[in-house]
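Take this structure, written in structure tokens, and hold onto it; I'll ask about it next.
All protein chains but one are shown in place.
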Amino acid sequence: MKSKNITLIILGIFFLLFPFIIKSEYYQHLVIIALMWVVIGSSWNLLAGYTGQVSFGHAIFFGVGAYTAGIFVTKLEISAWWGMLFGGFAAMLIALFVGWVCFRLRGPYFALATLAGSEIIRLVATNWESLTDGMVGILIIQSFRSKLPYYYIVLGLAAACIYAIHLLMKSKWGYYFVSIREDQDAAESLGINTTLYKNISLLISAFFAGSAGAFYMNYMAFIDPHVVFSLHYISIMAILVGIVGGVATIMGPAVGAFVMVGVQETFRSAFFGVAPRWISEAHALVFGLLVIFVIMFMANGIVGDWGKIKRVLLGTRPSA
Amino acid sequence: MKKLILVTVLLFSLGLLAGHGISFAEDTIKVGIVLPLTGDQAKFGEIEKLSFDMALEEINGKGGIKGKKIELVIEDDTGRPEVGRSVVEKLITKDKVVMIGGGYSSSVTYAVAGVCQQNQMPFLINTGAADKITEQKWDYIFRLNPPASKYSASVEELLAEVIKPKTVTILHENSLFGTSSAKSFEKSCEKAGYKVLLKQGYEAGGIDFKPVLTQVKQLNPDVVYMVSYVMDAALIMKQSKELKINPKMFIGGAAGFTLPEFQQNAGAASEKIISATLWHQVLPFPGAMDYYNKFKAKFNKETEYHGAEAYAAAYVIADVLNRTKSLKNEDIKKALSETDMMTAFGPVKFTNWDKMTNQNKASSYVVQWIDGKLEMVWPKNLAAKPFVFPVNWLKVWGY
Partner (left out) sequence: MTVFLQTLVAGVLIGGIYSLIGIGMTLIMGVMGIINLAHGQLMMVAMYITLVLFNVLHFDPYISLFVAMPCLFLLGVLIQKFLLNPLMKIESILPENQVLMTVGIGMVLTEIIRFIFSSDYKSVKTPYSSSAFFIGDISFSLPMCIAFGVALIFTGLLFWFLLKTDIGRSIRATAQDKDAATLMGVNTGRITVITFGLGSALVAAAGSLLLPIFYLFPDVGGPFTLKAFVITILGGLGSTVGAIVGGVVLGIAESLGATYIGMGYKEMVGFVIFVLVLVFLPGGLKRLTKI
């Protein structure tokens, strides 16, 4: 317990001081994006990893959050930062509806329904031009020139998200979530209102994903339906972050987010310009291979299988 | 678990420090180029990259800039704004480029332009066309290509002077470029007094356009105007042929209709179609034809206006670096704003007009597919072949 606290303190200090150690805005940007993925991945993990409801449509909540922030600027003419709060709430509203429809279904059917939901909302956002400006997108002016405010805001959001899930999973609700994942019928027969707790899990998950979306709007200053409702780059990426890091672990999605952003940028930039150019064209291939590798050999992700990884790396035998 | 975190943090910081420490000798002038080299826009990014490379070879072959060679750091934005942003941050802080060029899709270009303006890094855009990019009063952002709303200017001239339509239908893909071009074309139609019978957006990549084309056939417009990328364009024309749609003219709003792949895929259905374009090799600009021939000989494929934009941008960059007092950002910006030169793409001069700042006033032209070749037909004084009109479509299609 003690050494865990020390690790957390070191980690905290490292992240608090990071922008002063590394002044390069390029690395700061990468870490900001990675922290944003920590939030999205963790929120997915709460619903999928802990509650067992594998969502293929987290872009719904991310996108709704982003659009809430954007529409605040274009239609209400108030700061997009309000979106950080209300984007989360808007995502929760949508989540209520998504839950109402999709929680009638289980397993793969739930996954498919969320996937269809994200495609539907993307097409609505594309075609409802009077509200969203369609594919013209929403463009705002960034509030800060420096990266520091963005960094600390997203760091705070990520820390809050991880801590909230940590607390949640230690509470009674957390046990309900896991019992639903393990055996929904058994949970039901024990008197747990599974629909209620699945919805609670979904709502909290949607709130954080929506906040991350609102942050994206503020930070990137440009969104369009194909970017924020992307099946491939948001919904599937959220899943990959979760499984690579480790589902149903508190720190898994956080590790996964840094690994995925790191791998993508390393390959995209051809090992920061050291390796031959063609490597950069392989970044998507490496992504795919990484997924296959993780599922085959580290089914519980980097964090979940850390003991196993350590054994392989250090060449020691498992102690009985 | 704790060790894992510690190790990750350590490795991460080591990696950052190592990456930070590398520096390069200053014997070249580095210019960053942002283009989509993977993803679904890679096709156009590739043409532009080859054109940049070709121009660079020529410029450096002639001795470069004041004895120094230019080095283009071409980076892949994968067509996504947040990646584009990573790229430009890297170019500015790690590669220490003196200016940035490229910019293909409008959304990525916008994200990149925002970062450039904030860092006071001169950015010469050569393709990203959404009007609003140069409407932000950003003084470090310059654009070589015209804004999307001006792409159809010469088509509108041709409509008014030759085709004289009464009714128009507009089909466009749902993308920033497609939607905004269609909107501005609709506006100019209303101004000219043509009735817009139908305006429909569609998701790129569909198989079957027949439902909407059947409606078009029923409405029987004088002009069918389409803003589509290359393969959608080919499918729409093939299916129009199948349905025997018979307007006075089919018109493409740049983008896909000028690419060789359009003709290869649509075959007979591409014949006599006209399209707006920003460039054609027969234009009387010095180097236009040379560029076209050289590209074809070197890479064994055709080039078109996107490539010409990139090729010209490289020459503008060289010209600017030659004239600038120093490699400081504000000096380069000043040199950019004083640009007044001729390129293979046409004259380049950045001025403020309408709501836009630092926007080059490039012209647009009309091309027509005649006997399987893309020929320039408008404006009249520059035309290589006479505009074929009226067209008996059923006969062209061999019915």
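By letter and in written order, the chains are A and B; residue numbering begins at 1 in each of them.
One rule holds for everything that comes next: a residue touches a chain if its C-beta (ideal position, glycine included) is under 8 Å from a C-beta of that chain, and two chains touch if they have at least 3 such contacts.
Just so you know, these numbers come straight off a predicted model, no measurement behind them.
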{"item": "From B:P211, B:G372 or B:P386, residue that would touch the chain that is not displayed", "value": "B:P211"}
{"item": "Which of B:K238, B:K272 or B:K333 contacts the chain that the document leaves out", "value": "B:K238"}
{"item": "Contact with the hidden chain (one of A:A111, A:A187 or A:L202)", "value": "A:A111"}
{"item": "Per the touch definition above, residue among A:I6, A:L96 or A:V124 touching the missing chain", "value": "A:V124"}
{"item": "Hidden partner chain, residues of chain B it touches", "value": "38-40, 42-43, 46, 171, 174, 200-203, 205-212, 214-215, 218, 230-231, 234-235, 238-239, 241-244, 261, 264-265, 267-269"}
{"item": "Contacts of chain A with the absent chain, listed as residue ranges", "value": "48-49, 52, 54, 101, 104-105, 107-109, 111-113, 115-117, 119-120, 123-124, 126-127, 181, 231-232, 236, 239-240, 243, 247-248, 281-282, 284-285, 287-292, 295-296, 299-300, 304"}
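The criterion applied here is as follows: only the chains that are shown with their structure count from here on.
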{"item": "Contacting residues of chain A [partner chain B, same complex]", "value": "3-4, 6-7, 10-11, 14, 21-22, 24-30, 33, 123, 126-127, 129, 134-137, 139, 141-142, 145, 216, 220-222, 224, 226-227, 233, 251, 255, 258, 262, 265, 268-269, 272-273, 280-281, 283-284, 302-303, 306, 310"}
{"item": "Chain B - residues contacting chain A, complex", "value": "1-6, 8-9, 12-13, 16, 19-20, 22, 37-38, 73, 75-76, 78, 80-83, 85-87, 89-90, 92-95, 107, 110-111, 114, 118-119, 130, 132, 136, 174-176, 178-180, 201, 203"}
